[in-house]
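Notes for the one structure printed next.
Every protein chain except one is present and positioned as in the full complex.
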Amino acid sequence: MKSVADIFTIVAVCAGSFFFLAGTVGLLRFPDSLTRLHALTKADNLGLGLVVLGLLPQANGFLGGLKLVAVWLLVQLAGATVAQVIAEALRRRGPPP
Amino acid sequence: MTEFLLGAAGFILLTVTVGLVRILAGPGNIDRTAAAQLLGTGGIAALLLVAGATGARGAEDVALGLALLAAFASVAFVNSVEQRPSDNAERADP
Partner (left out) sequence: MTIIEALDIGLAFLVLGVAGWTIAAHEAFTAVIGYVVYGLLLALVWVRLFALDVALTEAAIGSGVTGVLLISAAVRLRASEAEMMHERLGIAPRLVAAALCLVAAAALAAVVLDMPDPGATLAPQARQPLAELGLGNAITAVLIAYRAFDTMLEKVVLVLAVIGVWSLSTDANWGGLAGPTRLERTEGPLAFLAQLLPPLGIIVALHIVWVGANEPGGAFQGGALLSAMALIVLMARLREAPAIGRRWLRVALISGPVVFLAIGLLGFALAGGFLAYPLGFAKPVIVFIEVFMTLSVAATLPMLVIGPPDRRPS
């Protein structure tokens, strides 16, 4: 059973790492600030989410797992808010050229 | 498993750092804020992975603290930019 949990961890953490890579590539390659924001939130949601999911089998008891999920939810909340606030600031400056 | 978790932490940190290095040069402070936000998320992921690998006691609490404050600096930053939009005409993104 231990090995099944380990394989799950490896798959989920790898998938999470991929979304961090995708978020960074988006940040580097996308043409304007609004689309770059779009790339950013993928890393927040899916990247960290999959890493947390992968770490759950290795978590330190129930409270440890709960904290991991809480970290993910809080980062999602922060990421979504920051994306909205930044987008609002960009929009007030007028449409992107 | 330990090696794998550390490797993943290193990979994520390296990835978001590449994003940061590119964006620090510009074009504007709003994009820098976005890159810093990405590094924050990546840093939290790396922290959780390293803590999972090395079993540092209390590392989840550090991650919780960082997650609570993840929006903090970015919100303060955008707020302050918004206070005097006229001052920022020259900093506007292209």
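As written, the chain order gives the labels A and B, with residue 1 at the start of each chain.
In this section, contacts are C-beta pairs under 8 Å (C-beta built on N, C-alpha and C of every residue); 3 or more make two chains touch, one makes a residue touch a chain.
This one's a predicted model, so the numbers in the text were calculated from it and none came from an experiment.
Considering the complete assembly, chain A touches the hidden chain via residues 70, 74, 77-78, 80-81, 84-85, 88. Residues of chain B that touch the chain left out of view are 3, 6-7, 9-10, 13-14, 17, 20-21, 24, 29, 32-33, 36, 39-40, 43, 46-47, 50-51, 53-54, 56-59, 61-62, 64-66, 68-69, 71-73, 75-77, 79-81, 83-84, 87.
Everything below uses one rule, namely that only the chains that are shown with their structure count from here on.
For the pair chain A and chain B, the distance between C-alpha centroids works out to 11 Å.
Remark: chain A residues 6, 9-10, 13-14, 16-17, 20-21, 23-24, 27-28, 32-33, 36-37, 40, 43-44, 47-48, 51-52, 55, 58-60, 64, 67-68, 70-72, 74-75, 77-79, 81-82, 85-86, 89-90, 92-93, 96-97 touch chain B in the complex. Within the complex formed with chain A, the residues of chain B that make contact are 1, 4-5, 8, 11-12, 15-16, 18-19, 22-23, 28, 30-31, 33-35, 37-38, 41-42, 44-45, 48-49, 52, 60-61, 63-64, 67-68, 70-71, 74-75, 78-79, 81-82, 85, 92-94.
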